[in-house]
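Missing here is one protein chain; the remaining ones are kept as they sit in the complex.
For chain A:
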Amino acid sequence: MSNFLNKLSAIALGVSLAIGPVVPAMAQTTLLNVSYDPTRELYKDFNAAFAAHWKKETGEDVAIRQSHGGSGKQARAVIDGLEADVVTLALESDINAIAERTGKIPADWRGRLPNNSSPYTSTIVFLVRKGNPKGIQNWGDLVKGDVQIVTPNPKTSGGARWNYLAAWAWANEEYKGDQDKIRAYITELFKRAPVLDTGARGSTVTFAQRQIGDVLLAWENEAYLAGKEFGEDSFDIVWPPISILAEPPVTVVDGNADAKGTRKVAEAYLQYLYSDEGQNLAAKHFYRPSKRDVVAPELLQKLPDIKLVTIDEPVFGGWAKAQPEHFGDGGIFDQLYKPGK
């Protein structure tokens, strides 16, 4: 019996030795950037660039840790105590939620950095099968013939809300603000979605790997990324003449940064997103830079000019109005979308 116990304790000892130290070698300063899903590749590159820049400027080492997930979920985690030094999320309303519930971010955070604290913007485009067999050029083409669309669920996904708003913006122009016609269009559009995934990445996988649907409504950068990951010759990107301007905001979480003493480097980190290098990296990952004049022309070529409607225009009246009106419980989306009908 004692033999058996000896073996057991030997195993336990072996395991604990094998694990070794779990804490990785610490750089002088560590920042935690809590971000949303599609920015993974961008921040991988940007973090390395900033660390090199900071080392050159100050001689200090800085390591940046990343956490990615759905924008709303990430905001919730910060509210519950995830110690983000900076948040780089998809929606202004997610950062507002952190500000309201924790007081760790001042209410006027949006004015602290240029361009409403959005160093880069993005828009919604169409990803279609190679050669565009269904001839999709504009939002109206999405409800013609037997076209099937793929989009995530606007109730759970930030990206899907932009999809919905972009479609609404087009319909608003097309039907000259006729509410009944706009609603009829949106209803028809979502009837053509065979599945509503919970997040943007899920939808991309549905479209690209599971080969469901004729057109994916996607972030511009997701559309490019899907081409890169699943083969450039499988898809074409179509820019509709009109779409939505999404402004993903960034800010320092003052409460956390002050407690950890990282405010200076956290602020420099976000500032650096507006630098020439930061703007070029954003464009390289297919985000639309806020300072186009510092970005290489060949990168800008990939982000063609189209008419972009912002959430602050009268048709939507800002997030504070649009969020409950369209996506709240019993809101317009709930009224229009009836699954299985």
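The working rule: a residue touches a chain if its C-beta (ideal position, glycine included) is under 8 Å from a C-beta of that chain, and two chains touch if they have at least 3 such contacts; residues count from 1.
In this text, contacts and distances are computed from a predicted model.
Of the candidates "ATP synthase epsilon chain", "ABC-2 family transporter protein", "(2Fe-2S)-binding protein" or "Sulfate transport system permease protein CysW", the chain left out of this view carries the UniProt protein name "Sulfate transport system permease protein CysW". The omitted chain makes contact with just one of the residues A:Thr102, A:Gln271 or A:Thr310: A:Thr102. The residue from A:Asp37, A:Glu92, A:Asp141 or A:Asp214 that touches the chain not shown here is A:Asp37.
Considering A:Glu83, A:Glu174 or A:Asp276, the position touching the chain not shown turns out to be A:Glu83 (whole complex). Chain A meets the missing chain through residues 1-2, 4-5, 12, 15-16, 18-20, 22, 24, 32, 37, 40-41, 65-69, 77, 79-83, 101-102, 201, 205, 225, 229-230.
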